[in-house]
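Could you have a look at this structure, given as structure tokens, before my questions?
Shown here: the complex without one of its protein chains, the others still in place.
Here is subunit A:
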Amino acid sequence: MAEHRTVLGVCLGALLTEAGFDAVDNIAYETMLEVLTSFMISTGNTARNYCELAGRVQPVVGDLVMTYADLGIDLRGIERYARRQQRLVLPALGVGSAPRPITILQAGSKLPHPSHIPEHLPAFPDPHAYIRTPTHKQPVTEYEALREKAAAQKRDIERALTKFVAKTGDTQSLFTTDDVNIFPLVACKPHPQPFLDALMPKDQVFDEEDEDLELQPPPKRVKRGLDLSQNTDKDSDADDSTPPSSPPECPDSQSEVGKEILQAEKISSEDPIDNPYLQAVKKPHKYI
């Protein structure tokens, strides 16, 4: 509708100019535009009625004549009016913009007609409509691109997050003179128990299963030990009989230790540990 209104608006302007107006009030313009629109609509409707009555699909001039007669519009002089000298020629409408390609999901390329089908018959629909529907694009498998993408994504998230925090909270700046927003630093806040954040970091979530892994070292770790020489025993036992490169928090004897701990736990579940700190607090009977 909007395009029609625009075109009609332009026509209206042309008519008014021809009639000798220089300017038009907005309200008058709108009113006239409405009148014109309504006139065109009733013209069209009536014309279609006539043509359909005659069993046609497209109106012909006769239909229009009948229409105008019906509407009570005198057509005399219209020929002269059409041929008038000083009529304005409207510029061609922006054709390029008007026909937007219909956005149909194009999946796959359409098959050409086989030889026995004449060319004027409609083309085949998309293959997905009758052969199969590919549900996903072939993913990018190139490692480098993936890493790039992952890195970019992560960075974007982080940037957005820090920016948000920087904008909503106190900031500090590395520069004294110019805008504070150039390199905003989120201000640091004192914490009543600073060690909690520092010792229980939240930067990464590690699987709980790690604990279990340590109790039962995967065979993988033993294999890894083979490619290390004894001269590299930075983290391993001097004892050669054990795999030399166990991570520090699970030294070589971990399997034994694990067993020990398991045993210990078993014991503890069987009989209570005799530790004074686990004893119940006594009632002050002696002191009353």
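Note that contacts are C-beta pairs under 8 Å (C-beta built on N, C-alpha and C of every residue); 3 or more make two chains touch, one makes a residue touch a chain; residues count from 1.
Here is the rule we go by: contacts and distances are computed from a predicted model.
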Out of "Transcription initiation factor TFIID subunit 2", "30S ribosomal protein S13", "Protein DPCD" or "RuvB-like helicase", the chain not pictured bears the UniProt name "Transcription initiation factor TFIID subunit 2"
Of the residues A:86, A:115, A:138 or A:279, I need the one that contacts the missing chain. A:279
Residue by residue, what part of subunit A touches the chain that was omitted? 142-144, 147-148, 150-151, 154-155, 158-159, 161-162, 165-166, 172, 174-179, 182-204, 206, 210-211, 213-214, 221, 224, 227-229, 231-239, 245, 247-249, 251, 253, 257, 260-261, 264-265, 268, 273-279, 281-284, 286-288
